[in-house]
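Below, a portion of the complex is reproduced, with chain positions unchanged.
A, B and C label the chains in the order they appear, each numbered from 1.
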Amino acid sequence: MTDIEAGSRGSRVWTNGVLPTLGVVITIAVWWLATEVFHIDPFYVPSPADVVDKFLEMPGFLVQESWITVQRVLIGFVIAVAGSLIIAVTLAASRTVERMAMPVLAAVNAIPKVALAPLLLVWLGFGNTPKIVMVVLVSFFPVIVSTMAGLTSTPTDLRELARSLKASWWQTFVKVRLKWALPQIFVGLKVATPLAIIGAVIGEVVSPDHGLGSVIVGSSASSDTTLAFVALVLLAVIGVVLFYLVAGVERLLVPWAKAISS
Amino acid sequence: MITIDGVSQTFKGRSGSVEAIRDVSLEIGDGEFLTVIGRSGCGKSTLLRMIAGLLKPTAGTVSVAGEVVRTPRRDVAMVFQKAALLPWRSVEDNILLPVEIFGWRRSEYRPRAEHLLEMTGLTGFRKRLPHELSGGMQQRVSLCRALIQSPKVMLMDEPFSALDALTREELAVELQRIHMELGTTIVFVTHSIQEAVLLADRVAVLSSRPGRVRRLVEIPIPRPRTFGHNAHLDQVAGVSAELHSLLLSDDHLPASPQKSH
Amino acid sequence: SSSDDDKGSTSNSNAGSSGELKKVTYVTAFGAVGRDSFAWVAKEKGFFKDAGLDVTIQKGAGNAPNLGLIKGKQAEFAALDFTGAEIQAGKGAFTNWRAIAAIHQQTLVSIMTTADTGITKPTDLSGKTVGTAAGSVSELLFPAYAKLAGLDPKTVKIQGAQPTALNALMAQRKVDGLSTFLLSKKALETASKKQVVVLPYSQYLSDLFGNAIIARDDVISSDKEMVRKFAEAAMKGLQYAVDHPEEAAEIMHKAEPTAAVPAAVGELNAMKPYVSPPNGATLGHLDQERVARSIAILQGNGLMPAGLTPDKVVDFSFIPAS
């Protein structure tokens, strides 16, 4: 509510570096305390120390599996985003298409993807493909919905401006509507990122070959909850990193959005 | 250049409809400078939007250069009542938007943009974003954006309303120069009777809602006209008084929208 | 889930003792399928009520969730795969339970394949791909089985997959065989429309049990009599179910409409040979020697550390003497 922007270097480091770290540290502390104070059975919730120990037992392997998952997430995410943007643009362009397609998309999206696992496995076999498909299936919807909302929220005066210049559909789209929609598209992207990770894990649980999903499967086979938690923590870390990566790209692409709002 | 033939416009809304323009017919010659005055809400912007092809008349037709207007035309530029700047574009990029959209070469038009910025006193703000500008500065940017198109027809909706008297005069002089040099046909909405008189070949006085052409007044003062204390002061004062009383003879502020059906 | 039916039957037949019925919760091994149908039978036939119990049957979702429910004291009794449970106990993960009766005397884990693969014996699997539920007991047991069957486990590619995908994978020949419970034979036949070949693990791992009923240890120590009665009633139900598979399937279908009758009947018929203990012991018998040997096998194959003793997984006081 102050007018003076907190712009100094020190406060930037504070808000963007120290505070998030603090939040994470507090969370870990609470987790630790909970396991200590309530004597939670480490089988259910191992302490942070146990998790770290476990990670250090096989850091190389775990990092490698994480990387595999990350790759799948990224590939799937890029495909999902590209596809969603195209679909959203089509839907935003034609009311007829939108009215016809939207219920189908909403329906597809409400189907639990795990239930489709047998089909995916049978049709796509093992390897990366079914995981990437899962990522796409799980993360496309938020991008579509948010992009459509963004594309249809162009203020009338900017739309009239484009029309008065007789801008082509494509020009209006790129120079006005898409630009205007960007902040909202990024909402979709931020929501889709964690979903993409979950999609990859589902894929890896369904046909476990590599990746953190298969680590989780393996850990449950050997009742190694701590290992499962290591995987979960790694997924959480990936989630945070990707989320802030998306947020960073947003800052780069739409610095003006902050300026025109408060 | 512009033929407005029996044009009407009725807006339909949730709470009844509003008849904004009723049966307006006007003939605007090639290279003519027409100013439009009328009370607030009488349909001036609506009329301009119909000429621009942004709004379909509910009755009648508008033709520009002999062609019936159905969509906007690239040789017609519009200065909107609100600045309508793209918030993510710098002042310069906002001005160069038409250039980009028309597929012209930016580099070719940059000097012209520079010139327009200088003319409107915005040189130092070339790289700023619109939200860093004052209201009047935003309006000037939007003016530059129309001028860079060097259009055949320019539709200007209160382009100087947020400008101080001096800037207004300076820009009015520039506008006349452009008008004369390029032979641009200009339809100029203003609330300043003085401005209307000093700029126009003819002044169209609209009646209050629904807007009809109440009177067309010829201003036979030779150009270029200067502002302030000029030779034709008397003549200007006379016409101004006439216009003023024309507006005045209209009803009091129109109270309620015409509810048709 | 079944408590409504329960109230109904209570008021019908044995209204007088209804006030004394003890409420307990029992979790099936996995959903509502043939092998678990006896619980509904015991309930419907009043066996539980006769034992003074008002049993709420909950559908289970496999070993880990079921053990979790026992550990979290959400249920008193559960059915589960005993071998898997042994491994988990051996690892010190879940220890607050004891088995009180065996449902299947032998492990039901088998290699299954379709006839067209030409696989007829374990050694044929060499160089082939075997699909299995990722992280399941059958995956864990495969090396032990392979070694005993004279097959180098390293020559077989184990392909983990989600359990629901297994039959489809086999039918589409994405894998050459499955390592899974033999009770899904009928489903695999349906899916592949081919003759199914079954190579049971029990042929080589004859000491491993299949499903068992477990009870929470604090329940055992606080009300031994009740636990005994529960086990007896459950076994009565099991006996009735394998003797009257159609009726058992119908009873379960009534309580759980998603349970398909033919599939349940098929399962009950298929599991019948595995239910009766050898040497004519009573139904549900858990042989201490065999339990000890099964632990030894699991430890010997590195599936769990040494140290587990039979009394930590079975309360033999409930086991009817043979």
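Everything below uses one rule, namely that a residue touches a chain if its C-beta (ideal position, glycine included) is under 8 Å from a C-beta of that chain, and two chains touch if they have at least 3 such contacts.
Keep in mind that this is a model prediction, so the values were computed, not measured.
The formula for the complete complex in this structure file, using the labels of the chains on display, is A x2, B x2, C x1.
Following the convention adopted for this analysis, only the chains that are shown with their structure count from here on.
A simple rule picks the central chain: find each chain's mean C-alpha point, then take the one closest to the mean of all protein C-alpha atoms, which gives A. Chain centres here are Cα averages; for subunit A and subunit B they lie 48 Å apart. For this pair, subunit A with subunit C, the centres built from the Cα atoms lie 40 Å apart. Along subunit A, no residue makes contact with two or more other chains. Within the complex formed with subunit A, the residues of subunit C that make contact are 64, 71, 87-88, 91-94, 134-136, 139-140, 159-162, 164-165, 168-169, 172, 174.
Contact residues on subunit A toward subunit B in their complex (touch as defined above): 157-158, 160-168, 171, 175-176, 179, 254, 256-257, 259-260. Chain contact summary for the complex, subunit A toward subunit C: residues 41, 43, 114, 117-119, 121-122, 125-126, 205-209, 214, 217-218, 220-225.
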